[in-house]
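Heads up, one of the protein chains got dropped from this complex, but the rest are sitting where they should.
Coming up: subunit A.
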Amino acid sequence: MKFTINGKAYDQDVPEDMPLLWALRDTFGLVGTKFGCGIAQCGACTVHVDGTPVRACITPVGAVEGEAVTTIEGIGQTKEGKALQAAWLEVDVMQCGYCQAGQIMTAAALLKETPKPTDADIDVAMDGNLCRCATYTRIRAAIKKAAGVALADTREA
């Protein structure tokens, strides 16, 4: 099976029904993409397939054959990814950090679609990504920082 992952070509035998998550982690050794639930509930496994965020835990690898996959290891090469990584550090979003690869991947897709997101846009885009440590306040702020919009949380208080 042929894939492009983070711009690099791979050609390897992988059972078609193996979820992309496990192919990335255990076949290709790209362990930045995380396992949290396996049933599309947490978003820890978010990657981009041709620019669209998908849950790698429920995406059979056969379905992405020939497509371009971007993971957290490669997202820094995009404009949005780079800005988000910098903002994440400036705001110091992380607690345990386990969810943050997925958060950044989802946020990168959001900024690509909506370069100046509102709080409502952020809520809709990010609701599928759980953070057990509950760093939501800072994820929101970091997305805004990366987007260059005002940081204040405009939701009703």
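In this section, contacts are C-beta pairs under 8 Å (C-beta built on N, C-alpha and C of every residue); 3 or more make two chains touch, one makes a residue touch a chain; residues count from 1.
Everything below uses one rule, namely that contacts and distances are computed from a predicted model.
Undergrad: What does the UniProt entry say the missing chain is called, choosing from "Electron transfer flavoprotein subunit beta", "Molybdopterin-dependent oxidoreductase", "1,2-phenylacetyl-CoA epoxidase subunit A" or "Pyruvate dehydrogenase E1 component subunit alpha"?
TA: From the listed options "Electron transfer flavoprotein subunit beta", "Molybdopterin-dependent oxidoreductase", "1,2-phenylacetyl-CoA epoxidase subunit A" or "Pyruvate dehydrogenase E1 component subunit alpha", the omitted chain resolves to "Molybdopterin-dependent oxidoreductase".
Undergrad: Tell me which stretches of subunit A touch the chain missing from the display.
TA: Where subunit A meets the chain not shown: residues 15, 18-19, 22, 25-27, 29-39, 41-42, 44, 71-73, 76, 84-85, 88-90, 92-101, 104, 122-124, 126-140, 153, 155-157.
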